[in-house]
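The complex appears here without one of its protein chains, the remainder shown in place.
Coming up: subunit A.
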């Protein structure tokens, strides 16, 4: 962090350990959020369905994109969870893609489950330590590896509103329709929103959007109604693999750190956390991710910054420009032509 950055820290930028307190809740419950571990996502879209059902989000078009199994395409007014599908010619760490199973008697193997070292039984989910297969053409578009195996991995990731520590949508909302809850999340009050649409281009992640026939903006509420009664959000509840984990943010960050270490030890060097650091451009996301490739591969910005970081400077420049305009006008009247 350069000194320039440090100087420019203000209440709209930089780490903020007590986000609900700063928003005016004296005795706020711990900040909650999502940890989405994409390494165990199976792309079932149960989260998308659960979200739509619980929040009564209208249908927004049944389109086949033809580009992948992702027909949802992205977050928007009527999509608050979006499962991205990425296909890569690249082996998954510890995985042996393309292995033929012709000579395996699955029933016999099942009978041996948990009785010997080769089949460790339930509870052992991490792949055995060891690097990716040697000679694998990582990242290249070649259907076959040198030894003739087909290399392919699917990356699946359930995207959602990040509930930023410094949320641009909330900062720029002129009506106060967007507000910070006692849980540290960011929610739209639909009875206040007048559909000015300013939050839409303000969001550095492309989350919030305007519903066309309704005029107002909509996004994930982190199931504010469910949190109020001590329930977990619908998507986390529905996730069959616990790829979406809900809980107090501190606890999730700890758990995520351990999971990354576990995956790296298991030979997945690409595993990294995204949005977990309070030092990043949005002061840390309330919903963060474990990714297996660069964020932009999943359609996420690699280094998002809340636009309001620069707002004090912008107001200064606008004031200078306004003074310049007044001086320019005064100069135009300075002498009388004859």
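Some notes on this structure:
FYI, contacts are C-beta pairs under 8 Å (C-beta built on N, C-alpha and C of every residue); 3 or more make two chains touch, one makes a residue touch a chain; residues count from 1.
Basically, contacts and distances are computed from a predicted model.
Not shown: a single chain whose UniProt protein name, out of "Polysulfide reductase NrfD", "ABC transporter", "STAS domain-containing protein" or "Phosphate transport system permease protein PstA", is "Polysulfide reductase NrfD".
Between the chain not shown and the residues A:42, A:265 or A:323, the one that touches is A:323. Per the touch definition above, the residue from A:31, A:81, A:180 or A:216 contacting the chain not shown is A:216.
Only one of A:12, A:183 or A:289 touches the chain withheld from this view, namely A:12. Here the missing chain is touched by one residue of A:27, A:105 or A:303, and it is A:303. Listed for subunit A, the residues touching the missing chain in the whole complex are 12, 65-68, 70, 73-76, 84, 86-88, 90, 139, 141, 168, 171-177, 192-198, 200-211, 214-217, 269, 272, 293-294, 296-304, 307-308, 310-311, 313-315, 317-326, 328-333, 336-337.
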